[in-house]
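Left out: one protein chain. Kept in place: all the others.
Going in written order, the chains are labelled A and B, and every chain counts its residues from 1.
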Amino acid sequence: MFGILASIIDGVLVGSVYGLAAMGLTLIWGVMDVINLTHGAMIVAGMFGLFYLSTLLGAPAYAAIPPVLVAGFAVGVGLYWIAVHRMIGRPPLMSLLATFSVNMVLIGLGTTVWGTVLFNVPVSLPGITWHGYTFTGTHIMAAVLTAAIAGALYLFLYRTRPGKAIRAVASNREAAELNGIPTRQVLSFAFGLGIALACVSGALIATMFPFTVLSGTAYQLKSFVVTVLGGLGNPAGALFGGVALGLLEGMVTPFMPVSWTSVIEFVVFVIVLIAFPGGLFNFTRRP
Amino acid sequence: MNVAAMLRRPTFWLILAATLAFALLPLRGDNVGLREDLLLAAVYVILASNLNLMIGYAGYVNFGNIVFFGLGGYLCVWLVNSHGWPLVAAALSAGVAVSFAALLFGLGILRLRGAYFALATIGVNEGVKAFVVNFSPWGGSTGIYLSIEAYKPLGGPAKALWTIYFLMIAVMGLSLLLSYGIKRSKFGLGLRAIGQNENAAIVLGVPTRHYKALVYSASAFLPAVAGALFFFKSAFIQPDDAFDLVLSTEAIVTVMLGGQGTVVGPALGAFLYEELRGTLLTSQTFSSFQLVIAGVLLLLIVLFLPGGLMGWIHRRWPRSKQVLE
Partner (left out) sequence: MTALLELHGIGKRFGGLEAVADLSFTLGEGEILGLIGPNGAGKSTAFNLINGVFRPDQGRVVFRGEDITGLAPNHVVRRGLARTHQIVQPLAAVSVLENCIVGACFGRENLPLRAAEAVAREIAEFVGLTARLDEPAGQLTIAGKKRLELARTLCARPVLLLLDEVLAGLNPAEVERMLGVIRKIRESGVSILIIEHLMQAIMGLSDRIIVLSSGRKLAEGRPPDVAANPAVIEAYLGDASLAEALHRKA
């Protein structure tokens, strides 16, 4: 009995990080109507970022998180100007293909350089033991950091001027422009932010699990599932959706081989897309 | 679609000529090398032409298009291997089964609009692959090996390879004809309305849900048959080859490269790309680099030449629109 409960709690911890990743995806979607298909590759980038920063600099893994965040942001802004900028306002097909093509390039380069070797970042953190079950320190830390980052994001979006600008552009781009908001800069900022979140979540995942260049695909699928659970464009929903997915994984993994996880997630994904197009956790009601 | 009218169009004869060329050229001097090259090119053309129905006509990107190819392959190899079915029956059944499954799946998934649908198809490939990996009747992650006995009814391996080749060329010709026929039909008109502006199409009375599901199903049939033939020929199928993400991507690239929405475009794009890839692969050993090149090509097309080669040709020589549709 406790085994299942422990698995569920662990799932919730890990799931919160999925939620963080999905927040990046849903932010970009909500602000500029672009589905960022480089999301998975950026998660992997964050993983590698953490790996190299902590092994090269010998720094404690968690100290590498801020640089990954900043670097992710920079990369995101660059990506925006290269591939996304010209796609704004064009049919969604085009922006999908643009980000998709960049993703292919990144995965191709990644596998060329690193092959399919497994990487691991050893992080030792004392866990919490309760009723004979130990909750891994890294999982707890990841959840705590996720909460902190999500909280910071909330404050940024709702209490600062740039954040309000982003929300204005998300709400109505033309109106925002007429009000003097520099929409292009705001869009690139928002995109950078979304990528930064993806990278940071990748870094956090790297503290918990080993990874390869191709790990991104599985986490991207998880991000999509979470995003539709939470409602596209809804960061709070994404966080809750992540926790829900983590919960689901926690309930399922004790009973099923790991290779089935992708199948189950995909089925959930399709079901939610069809049955709940607005998301399960959609806190904003739209007509 | 009016057959008499179609016979008067240059594009129809172009399709016929290309198909005949593919069929006859390797026969000169029993050129097995050329045959193998053209077989692969035909596969690319089949995948591109059928994918174009979704991307170019209806405006819906099907990222998981390779699923049809892989499932068709698995069904055929399994029917031949475990149940002793003859090739043509197995291949056709695989085609029908896969397109029927696509119809059911499509009816559900195509009530979603553009981007949501694309998301769903991204997961399809991974989901189906993960399922097959765990599915022991189909060999799980090891796959299925076809015994050489399977080639006996076709007159032995050497003869069988020729028969399979001609069948594949026939599928290629059918793909092009299907693409053309749909484009000039009322169904095609409705699809293109959907691709232009789905809301406007709905208000104009186009039965969008049914049309989308139908075209999704139609775009599954011939790739499934092609997959059936291809993997029967390879005598071996396993999940990584059957649901190859790279090939899926390349199908999309070739449609965009050639010119989505045209009949000739995707075929041309597929052919050129496959030849390019063939020359590159002799000097590269990493398939991962293939992905980089495909990705860069796609990005350049999307950014600077969204109409692809045909788009450029039509703009430069407007009269070509009548001949190369």
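Convention: a residue touches a chain if its C-beta (ideal position, glycine included) is under 8 Å from a C-beta of that chain, and two chains touch if they have at least 3 such contacts.
Worth saying up front: this structure is predicted, and the values here are computed from it rather than measured.
Considering the whole complex, the residue from B:Leu161, B:Ile202, B:Leu272 or B:Val296 that touches the absent chain is B:Ile202. Checked against the full complex, the one of B:Ala90, B:Ile109, B:Ala193 or B:Ile313 touching the unshown chain is B:Ala193. Considering the complete assembly, chain B touches the hidden chain via residues 2, 185-186, 189-190, 192-193, 196-197, 199-208.
In this text, only the chains that are shown with their structure count from here on.
Across the complex, chain B is touched by residues 35, 37, 83, 86-87, 91-94, 96-98, 100-112, 217-218, 220-221, 224, 228, 257, 259-260, 262-263, 265-267, 269-270, 273-274, 277 of chain A. Per the touch definition, chain B reaches chain A in the complex via residues 55, 59-61, 63, 108-109, 111-112, 114-116, 118-120, 122-124, 126-127, 130-131, 133-134, 249, 252-253, 256, 286, 288-299, 302-303, 306.
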